[in-house]
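In what follows, a single structure is set out as structure tokens and then discussed.
Complex shown without one protein chain; remaining protein chains in place.
To keep things simple, chains are lettered A, B and C as they appear, and every chain counts its residues starting from 1.
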Amino acid sequence: MKVYTLGGYEEVGRNMTALEFKGKVLILDMGVRIDRVMIGEDTNIQAMPIKELDRLGAIPDVTPLKGKKIVGVVVSHGHLDHIGAVSRMARKYKCPVVGRPYPLKLIASMMKEERKKFENPLFELHDSSITLGPFEIEMMPVTHSIPQSSFIIVHTPEGDVLFTGDYKLDEHQILQKPLSFPKLKKLDIRLLIIDSTNVMNEGITPSERVARTMISDYMHMIEDSNAGIVTTTFSSQVERISAIIREAENIGRKPVLIGNSLCKYYGLALEAGIVDTKVQMVRRRDAAMATLKEINANKEKYMILTTGSQGEPEAMLARMTDRKTPFFFEKDDNVVFSASIIPNPLNKASRYKLETKLKMQGANLVKNLHVSGHASREEHRKIIKTLSPEYVLPCHGFPDMLISMAELCNEEGYDVGKHVIVKRNGQSFDI
Amino acid sequence: MKVYTLGGYEEVGRNMTALEFKGKVLILDMGVRIDRVMIGEDTNIQAMPIKELDRLGAIPDVTPLKGKKIVGVVVSHGHLDHIGAVSRMARKYKCPVVGRPYPLKLIASMMKEERKKFENPLFELHDSSITLGPFEIEMMPVTHSIPQSSFIIVHTPEGDVLFTGDYKLDEHQILQKPLSFPKLKKLDIRLLIIDSTNVMNEGITPSERVARTMISDYMHMIEDSNAGIVTTTFSSQVERISAIIREAENIGRKPVLIGNSLCKYYGLALEAGIVDTKVQMVRRRDAAMATLKEINANKEKYMILTTGSQGEPEAMLARMTDRKTPFFFEKDDNVVFSASIIPNPLNKASRYKLETKLKMQGANLVKNLHVSGHASREEHRKIIKTLSPEYVLPCHGFPDMLISMAELCNEEGYDVGKHVIVKRNGQSFDI
Amino acid sequence: MKVYTLGGYEEVGRNMTALEFKGKVLILDMGVRIDRVMIGEDTNIQAMPIKELDRLGAIPDVTPLKGKKIVGVVVSHGHLDHIGAVSRMARKYKCPVVGRPYPLKLIASMMKEERKKFENPLFELHDSSITLGPFEIEMMPVTHSIPQSSFIIVHTPEGDVLFTGDYKLDEHQILQKPLSFPKLKKLDIRLLIIDSTNVMNEGITPSERVARTMISDYMHMIEDSNAGIVTTTFSSQVERISAIIREAENIGRKPVLIGNSLCKYYGLALEAGIVDTKVQMVRRRDAAMATLKEINANKEKYMILTTGSQGEPEAMLARMTDRKTPFFFEKDDNVVFSASIIPNPLNKASRYKLETKLKMQGANLVKNLHVSGHASREEHRKIIKTLSPEYVLPCHGFPDMLISMAELCNEEGYDVGKHVIVKRNGQSFDI
Partner (left out) sequence: MKVYTLGGYEEVGRNMTALEFKGKVLILDMGVRIDRVMIGEDTNIQAMPIKELDRLGAIPDVTPLKGKKIVGVVVSHGHLDHIGAVSRMARKYKCPVVGRPYPLKLIASMMKEERKKFENPLFELHDSSITLGPFEIEMMPVTHSIPQSSFIIVHTPEGDVLFTGDYKLDEHQILQKPLSFPKLKKLDIRLLIIDSTNVMNEGITPSERVARTMISDYMHMIEDSNAGIVTTTFSSQVERISAIIREAENIGRKPVLIGNSLCKYYGLALEAGIVDTKVQMVRRRDAAMATLKEINANKEKYMILTTGSQGEPEAMLARMTDRKTPFFFEKDDNVVFSASIIPNPLNKASRYKLETKLKMQGANLVKNLHVSGHASREEHRKIIKTLSPEYVLPCHGFPDMLISMAELCNEEGYDVGKHVIVKRNGQSFDI
């Protein structure tokens, strides 16, 4: 079996790994690297030509797969750095795209936006498995920060591969049960491909319950206030969005979701039966104007949940702050960031602009009511100990992160170079 | 009324403020600055001559009070930066020392260690008030990170003063009810003296519930392991210690407290009826040796809670790490730091030494299962808004912190320089 | 005498201080705060209405001067944070604007760009002095990072004031002799108003000779290369620009200045006789296109010096990098940043974009061939010791910088609060 490390081996972003057995290739994730798009003037990925995305290093370079027979693409979860390139690159392979329902719905939605014909069948996997060429694929649900994230298990004639995708070990999510360790213990894994994004963080990643507690405490603290409350989080963080909606109701305010991507992710989650709380969703800009006018006149009755947690200039929060909508921030309005800043100078600058303007308008800022979705060092150790795989391939990280994962394996008795393999984009190896 | 800003106005540490009315002076808190002691070779505060402590800037300079009649010392809570100088400096005033029972017990214990005679009566205040000269004093319980922390309310002929001491607004502490806002609203405060340590943190400080969740989640994750579990936190953090004891019991291990200061603080809390869970406490070094030998032979049965969260070389955790005790760290033993590093190059170096050695011995480190005890910006805003005092004096902080508090007041409509007064150590002003 | 602290007392930027004697007011500097303009969408200061600049906090708030008789504005040097508001705000006072020739030329140029009539006479001061109402003004040349920087000495009936503006003590500038300490020693200063920007830097600021050495060493290192060399620095850093021009000639390349502001500052320096090396200057965009086409075809013959050291998207370097000009970066072209990044998230983001793109095009980046223009702690100490003024007013800095200067004075025997006065914008005091 040959393993291709195509993307995410020199960066956080554009994840893509491939397994080859007798000339048949299975692709695991196919993502974009958004920070590379951000340095340009035009930042609409969907509208950029593939060539330009390639030039920017925003999508994986698939040259090593040239001439191979691609039997399928499996996606671990619905974040753009894992599925964002599917609608751009999978067309030429004409192979099926496999995953749990929610990420597939997101892919379908992106394909629709492209307005091109796709011949790729989309196969939803639940408890079943699917066979593509020599590979039999199973999904194993795990907690992360978007619904229906999964470990991908690939049974091959030369042993089983477990690809974690992104994950954390969280006992207290409401939309996703904890990872099943009894099942995990039964596996016999030859190769573990493991997310390294947060491995340098010594300890464990706090549970969603921590984010819920912080949000709830703040809302309780300002419960008596008649001022506006505007919250923002990552649009794909449906678990968090649900928590915020509940808190709005707890303090007697009506939650309203405003912004295209936020409504898309929550709407698809409703459609997929992941959540069932219906809530007012305002997706289009013109509708948003009317809604914001109404809210502005009755701030004490509503809680806005909107897009723009990174300060993105085109997102709704930045537009509200720039007084381009009929909602006007005043002294004592509350702006709650239930999101971290993705560490990148561009996001830092956007947030700095946004926060400076909000403060000048008198808003109270509450930052970091948030927990990460990526496992920390001790969670990874637990997975490695439990699986005890023959080989480990650290993925998804800048070189220092991959090396830190290799060192963790080394602590657990693995030889770096022999049984732990650190690769760069565009390389491959045989096991 | 004259106000003296004697300590904690240029630093985090050695807090001391005094109120004077017609020649009678009331002192609020009397703390030490421990990082100043740490730069020396001898770091035992109790054993150092007053003159040396003075030279190091480790205690407040009381020159401005020379010749005044001191009618009393009131302490807000039991941390050393608030009470650590009482046993060293209050003797000469012969005045009563007033506070809630727990901090007074701590003061009594320090006086005992000094082996000198004290003529200061210790007055425990519960719901009652006490009158000292022209000042009538009341305590108003508030959440912080040590039991029985209080706002101090001083009624004077020229209006009421509220001195916060250190605090946070925590809804979920088990040993202390939340601050009573209904009571707070009834007050008519002329001067608010407010802790500024954490005011630069935008947002709110997470609740103790967050620390409890993280500790519980980690313990659950390693529940199946037979390896050792050693936890450490601040000795005075009795709320946290209780939580760790409960978690030990939850996973079927026997909690053992090892280390002098840890046992002192928990023991006095038992004595004061603050906690009621009895637990094995090993205070003396020789006893610790025997206990650690027993634990080392049966690591899976115990959970150690010990001193040394800052890596202090003389504390038990450093001694265990240096293999000076019969407990030997092995591969997979867990060391849980339920404490932050107090940000100071000396602590960073000590922790670095400790952590490097622990890793070399194969221990798994879990860091930052902790929340701060100091209110963040929005909590302070809530207090200022609720009290709406005539004057505000930011205290307890480096100059940038005091100024940040002044700016917060400015946001709330106060004139800096007129109604918000920023002072340095050794200064005074009249209101 | 009353002193007004109007701008630069809570920030680095928008400097403005005023002296009042018997109702007559003299203004010292009148600058803008550029980072406040940058958060908006339109960032052209000249084109923005005064009201908008005011709302953004980009210009000093002159409310405290309402109804006063303004007898003159004196400027210390030509940086925008010291003169940038003159052309916007001085018109209404109709008073003379006084300074050395170079900053006045810059002000004249800005007035011209405004296309409005000014009634303010511009008075150039050389060795002479000028009397405006009760104030007699003298300029005392000092080294900084723009030609003709000066200490301003104001003789008043109540004693002499020395306003440093920005400065450093540099023994090795080519365009400006070192500060005259013999003259300084003869002064009898009542109030010293001193730049605090860099006082937290312990030690001394390196001389321009250091920048020259580093630039020269790098040019020597790549002397054999035929690749392109593009350098960039602050447009107003005429001393540095001269050094780069000399180095181009040393390695046998023709220096070409490209970009509007660069040519403006160097051109005015030529006009003022400050420099005498004529050099090709390309100011207009269309001319730049032709020149860059020629250079692109003969990269080995030229050294480009251009605008955009902060990564400003509209500056020439960013435009070249975005392939909007006929100069195309290739593998091994050299880009030399003889400038620091002004520490602000917006500049960091712009530079990050620029650098990422340059690296993707194969350019070799050389950063930080630069020294600061602001004195460090020991230089300030030298000035304070030499002058031994009665009062010190720290200016030009965020609060932590002003306080650090106050602490330096305290080390030199001054009482903070009595003889060292720390103020905020919009305040005033009497001496």
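Assume contacts are C-beta pairs under 8 Å (C-beta built on N, C-alpha and C of every residue); 3 or more make two chains touch, one makes a residue touch a chain.
Here the structure is a predicted model, which means the values were calculated and not measured.
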item: Neighbouring displayed chains - absent chain, whole complex; value: A, B, C
item: Residue in contact with the excluded chain [from C:59, C:214, C:305 or C:401]; value: C:214
item: Full-complex contact with the absent chain, from C:114, C:188, C:271 or C:411; value: C:411
item: Candidate in contact with the missing chain, chosen from C:129, C:226, C:298 or C:368; value: C:368
item: Absent-chain interface as seen on chain B, which is shown; value: 39, 41, 55-57, 322, 344-346, 348-353, 356-357, 360
item: Sites on chain A contacted by the missing partner chain, in the whole complex; value: 399-400, 403, 416-417, 423-424, 427
item: Positions on chain C where the hidden chain makes contact; value: 169, 171-172, 202-204, 206-207, 209-210, 213-214, 217-218, 220-222, 362, 364-369, 378-379, 381-382, 411
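The rule is short, and it goes like this: only the chains that are shown with their structure count from here on.
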item: Chain pair whose interface holds the most contacting C-beta pairs; value: A-B
item: Geometric centre distance via CA averages, chain C-chain A, whole Å; value: 45
item: Centre distance in Å when chain B and chain C are each reduced to the mean of their C-alpha atoms; value: 47
item: Whole-Å gap separating chain A and chain B, where each centre is the average of the chain's CA atoms; value: 40
item: Of all residues in chain C, the ones touching two or more other chains; value: none
